[in-house]
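Here it is, the structure in full.
Here the complex is missing one protein chain, while the rest keep their positions.
So, chain A:
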């Protein structure tokens, strides 16, 4: 099973995606594809997304049971903590705390 979301993308891209997946809500697509098709759909979306944003979630044989892909939103990045995937959001509270919680300069590796 895969889930994809699209935001602020050209309308033709949404139409293109609906050929493979069901649009359960504007911009939210669900379906069942092979791993190859899933990767090709992701490449297609990333290629045509322009200034918009997209995500893809799919079943994977890891502890969480799924994997995440993000593209197009500079404020949201994917972090992998020892193999566990989480989404890191750079918001104002994070900016406030950033100086405080950045790791100190590692000088014993020099």
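We take it that a contact is a pair of C-beta atoms (placed from the backbone, for glycine too) under 8 Å apart; a residue touches a chain by one contact, two chains touch by 3 or more; residues count from 1.
Simple rule for what comes next: contacts and distances are computed from a predicted model.
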Listed names "Transport permease protein", "Transketolase, central region", "CRISPR-associated endonuclease Cas1" or "Acyl-CoA dehydrogenase", matching UniProt entry of the absent chain: "CRISPR-associated endonuclease Cas1"
Touching residues on chain A - with respect to the absent chain: 62-64, 75-77, 79, 81-84, 86-91, 93-94, 97-98, 100-104, 108
